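Attaching a single structure in structure tokens format; questions to follow.
Note that one protein chain of the assembly has been removed; the remaining protein chains are unaltered in position.
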Amino acid sequence: MPETADRKDDHVRIIEEEDVETSGTGFADIDLVHEALPEIHRDEIDTTTTLFGHELAAPIVIESMTGGHPSTTKLNRALAEAAQRTGIAMGVGSQRAGLELDDEDLVESYTIVRDVAPDAFLYGNVGAAQLVEYDVADVEEAVEMIEADAMAIHLNFLQEAVQPEGDVDARGCLDAIERVADALSVPVIVKETGNGISRSTATRLADAGVDAIDVAGKGGTTWSGIESYRAAAVGADRQEQVGKRFRAWGIPTAVSTVEAAAVHNCVVASGGVRSGLDVAKAIALGARAGGLAKPFLGPAGQGTDAVVDLIETLALELRTAMFVTGAASIAELRETEYVVLGRTKEYLAERR
Amino acid sequence: MPETADRKDDHVRIIEEEDVETSGTGFADIDLVHEALPEIHRDEIDTTTTLFGHELAAPIVIESMTGGHPSTTKLNRALAEAAQRTGIAMGVGSQRAGLELDDEDLVESYTIVRDVAPDAFLYGNVGAAQLVEYDVADVEEAVEMIEADAMAIHLNFLQEAVQPEGDVDARGCLDAIERVADALSVPVIVKETGNGISRSTATRLADAGVDAIDVAGKGGTTWSGIESYRAAAVGADRQEQVGKRFRAWGIPTAVSTVEAAAVHNCVVASGGVRSGLDVAKAIALGARAGGLAKPFLGPAGQGTDAVVDLIETLALELRTAMFVTGAASIAELRETEYVVLGRTKEYLAERR
Amino acid sequence: MPETADRKDDHVRIIEEEDVETSGTGFADIDLVHEALPEIHRDEIDTTTTLFGHELAAPIVIESMTGGHPSTTKLNRALAEAAQRTGIAMGVGSQRAGLELDDEDLVESYTIVRDVAPDAFLYGNVGAAQLVEYDVADVEEAVEMIEADAMAIHLNFLQEAVQPEGDVDARGCLDAIERVADALSVPVIVKETGNGISRSTATRLADAGVDAIDVAGKGGTTWSGIESYRAAAVGADRQEQVGKRFRAWGIPTAVSTVEAAAVHNCVVASGGVRSGLDVAKAIALGARAGGLAKPFLGPAGQGTDAVVDLIETLALELRTAMFVTGAASIAELRETEYVVLGRTKEYLAERR
Partner (left out) sequence: MPETADRKDDHVRIIEEEDVETSGTGFADIDLVHEALPEIHRDEIDTTTTLFGHELAAPIVIESMTGGHPSTTKLNRALAEAAQRTGIAMGVGSQRAGLELDDEDLVESYTIVRDVAPDAFLYGNVGAAQLVEYDVADVEEAVEMIEADAMAIHLNFLQEAVQPEGDVDARGCLDAIERVADALSVPVIVKETGNGISRSTATRLADAGVDAIDVAGKGGTTWSGIESYRAAAVGADRQEQVGKRFRAWGIPTAVSTVEAAAVHNCVVASGGVRSGLDVAKAIALGARAGGLAKPFLGPAGQGTDAVVDLIETLALELRTAMFVTGAASIAELRETEYVVLGRTKEYLAERR
């Protein structure tokens, strides 16, 4: 079994067994203002939105997670079938293994998603660090692998810095992103993986022509935390220590959403999004959609119905939030009144 | 036993057995300023106030709760006898069952209140959602049922949204309210049931001609919490989950009181009011009176004396607060100095 | 044994046995700024101050506590001997019993203080509520009883309101105070007993000609708490309940000190002062001295040496605070730099 694929396996196991979530997204500091007289029918609220011209039944995204190991085929199948059934978007995990290794079973762990979800909005995933070595044709190959509707490029330098074997050369990434954004046949999303994107970085990405920014801020899954456990397992004490130290590093998701939305009109809020209410808050703060990764992992293991069930709960929570704020559509939800309190208020005030 | 009445029974049982109160009314963030030299006699303080021309011995309201099931007759009797004895106001629970079902025992659960409280200020209760289907004559019937001094129309759309069988059509409510406010023989109070009323909604209600607004804000009884328990009991997992998620949804009572009082001169503060000191704070914030529901439920089960006892304790707490702020009358209490701290201060600052 | 004297006995017992202290003086929100280079000799710091022309070795006051029951003679003896030895000020408890009852043993519980402390600054104590009934000659009698250097008039209307038998007529107090302040042979201090004095009340007292204000703010001994225990013991449920409800009522001592010092130049800070560091903070906030009651009660029971020991610890803490802020005198300490944080900062900002 090649290293890249094995690593994915390690990660999934650690995420299932250890405490790999932080807190502090800032959503608890956001209060949507109750509308006692909504004057709408809950069941006629329109939760649809569009992403690059593709309609989603609800502004909910299953964030990039797995693929790259035969054992993940089952997970991706469940996620994709559920996306197909419910009409939401889904990303696959890093396609590096699929691109670099020549193993049919492994490649199937990605291709399965399009097989079972012919109509869903599916997007691919490559790392910015790898991008420097790829040319656009390689990325196009990743697109084709799943007939992707878009391609996500992930930024995860803190994670790389904690991995004993991590790729810590971050030079040239912005150029590489610009190159791909320019030439690729599908829209490009740039995403973090749990530490957020600042206003100035979002501006640079907007200038580079990326089509969407997925903030993946602080408060949910912590990759430095995960790598710290993995380092501990192989006796890499220093990495273990550094991973712990940076466990809660990053820009809180609510803050990052506000900052990115100030400079880009297609922002996905993720990182610790844990309910349809969080999704509603993210949209009120300016996001186009909310994304969740870890909460889908358990249900994916149980099968498609469990994933569908989670999506429907999220959708009903979102719909309920829209109902009691009187928002008949996602566009209205973006304009709903809210208050920002506590540390998140302080954070935003400091950043102005 | 018809459904509506049974539901009321479920509710009362859950409220007695489960944890159905949240926190965060904001009253803990309000400090009335001590007056070391009050220059008044405590026992000559005038706690009377008027509601629609009717004098109350104290600005304390027993909020809308029961009726609609024969088993509640005893509760309403105790509450009404106590209101009569102490000179405060009392509302009955939703009269829907009384209007829609033809059952003498059931109707008696409402009519008992006027029988035992010929002089008390008593007000009826209908839901805004039902109102759309009623014409004014139906509401007038509810008035007559208890010879009501006023009629409360409740807004409870979050609760409806959590109920599996809930009425989630909120369209036309404002028009229906305006229609009733215009034509009814008695004043109309519009009330929430635990999620509060914002400044803009209060403005719409004022424009519709309602005579009073009862904010019933966040921090006391949580109806999404209650419906969550009820959903759990019938295995409605998704509703259970949504109910939990919105358990603490709403505008804190102190905030809602300030907002509503900014646009309407007859505001009742309720939702988590738990003492005469809270009532005093509410009045300093601009309310005409303070209302309590859940705290009266236990005493009502024990009988009239227990209810009277609670009212007298509340009244003495209020009187004591007036004494040590040097307020000789409710009008003076409205002008007393106070400070707003913490999250409530932040909330109000954000909303300005 | 007459009622007044017995009550004093009850109080002392409850204070020794129950939890009768609140928190929230605000001193924890005050940080004196460290001076790493004080450029003074600690042992040459001058901690003396004057009160009405009388020099105190340190600006520390043993607040009004006991007297009025033969069992308290021993306590007052220890306190007075210690005041004499250490050169600080001391007040006796309410002299009402001494004035109204004709009992030699009882009177001795007051007179003992001057017997054992011929040179100490000692001040008497009468209640504002009683004052209305007394003429100046009666108060003069209280002065003579202990050859008082000043007379304290206490305001304790919250306590009275919680006592089943309390005197809740607060009318005419300000006039009575003005009358006494005008005519008495010694300076008049007006003091609260744990709920603080606001800026506006301090202004009225200043206008009435009182010579000092002792704020006795919120955060230390709670008299509503104490009376609540006493009410419980006699089965007065409603008073017990009201006492609990107002347990933490009042203006935080730090806030009250700032407010009173803004309008009067002789302010004693008390109410939850628990160390020489608190005294130093109070002086930086504008007080002339800091006073403590409850902390002296235990040592008083043990005897003079224990009281002296506490005073010397307080004095050393104060001296240490002066040393590390570089304040060579009390006048310099009043000008030392400090920061105000948290809720106290909010409170003061709201009151400006």
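Annotations for the structure displayed:
Residue numbering begins at 1 within each chain, and the chains themselves are lettered A, B and C in the order written.
In the analysis below, a contact is a pair of C-beta atoms (placed from the backbone, for glycine too) under 8 Å apart; a residue touches a chain by one contact, two chains touch by 3 or more.
Fair warning: this is a prediction, and the values are worked out from it, not measured in the lab.
Note on the chain not shown: across the whole complex it touches A, C. Only one of A:71, A:198 or A:329 touches the absent chain when the whole complex is considered: A:198. Even with one chain removed from view, subunit A keeps its contact list with that chain: residues 128, 155, 157-158, 161-162, 168-174, 192, 195-198, 200-201, 204-205, 218, 238, 241-242, 245-246, 249-251, 343, 346-347, 350-351. Interface residues of subunit C facing the missing partner chain: 31, 33-43, 275-277, 309, 312-313, 316-317, 320-321, 323-324, 337, 339-342, 345.
Going forward, only the chains that are shown with their structure count from here on.
If you sketch which chains touch which, the chains link end to end in a single open path, with no loop closing it. Subunit C is reached from subunit B by a rotation of 90°, derived from superposing Cα atoms (nearest 5). For the pair subunit B and subunit C, the distance between mean C-alpha positions equals 44 Å.
Our note on geometry: subunit A versus subunit C, Cα centroid distance of 62 Å, whole angstroms. Counting partner chains per residue, subunit A shows two or more touched chains at no residue at all.
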